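Some notes on the structure that comes next.
Removed: one protein chain of the complex. Kept in place: all other protein chains.
After this line comes chain A, so read on.
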């Protein structure tokens, strides 16, 4: 084997390993951190939880009322609201892709964003 063939083989090998690593990184891109806050079918916030700063903010209902949303260490929850049942507050932090946080009286939904949807 000539020297140039060896160099070529090594570079092909490196290219191969490099692309394998790249594929792994792309595939393992953290999922389940994109979240949308939807008020009566209108997306009012959407963000990547893993990049959001800790903060608490209020969302005013379209027909009055409010919900207080907290983002803390990459997790999102409704911490307070003026609705009668407080189901949204009791739901705690958003965990499941199948179970959104819902405030029925204020038509507010917090859920993981669908990857298939743009």
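Descriptive notes on the structure:
Assume contacts are C-beta pairs under 8 Å (C-beta built on N, C-alpha and C of every residue); 3 or more make two chains touch, one makes a residue touch a chain; residues count from 1.
The definition used in the following text is that contacts and distances are computed from a predicted model.
Hidden from the displayed complex is a chain whose UniProt protein name, among "Sulfite reductase (NADPH) hemoprotein beta-component", "FAD:protein FMN transferase", "Molybdopterin-dependent oxidoreductase" or "Autoinducer 2 import system permease protein LsrC", is "FAD:protein FMN transferase". The missing chain lies against chain A, touching residues 2, 4-5, 8-9, 12, 15-16, 19-20, 23, 26, 38, 40-41, 84-85, 91-92, 95-96, 98-100, 102, 104, 107, 109, 114, 116-117.
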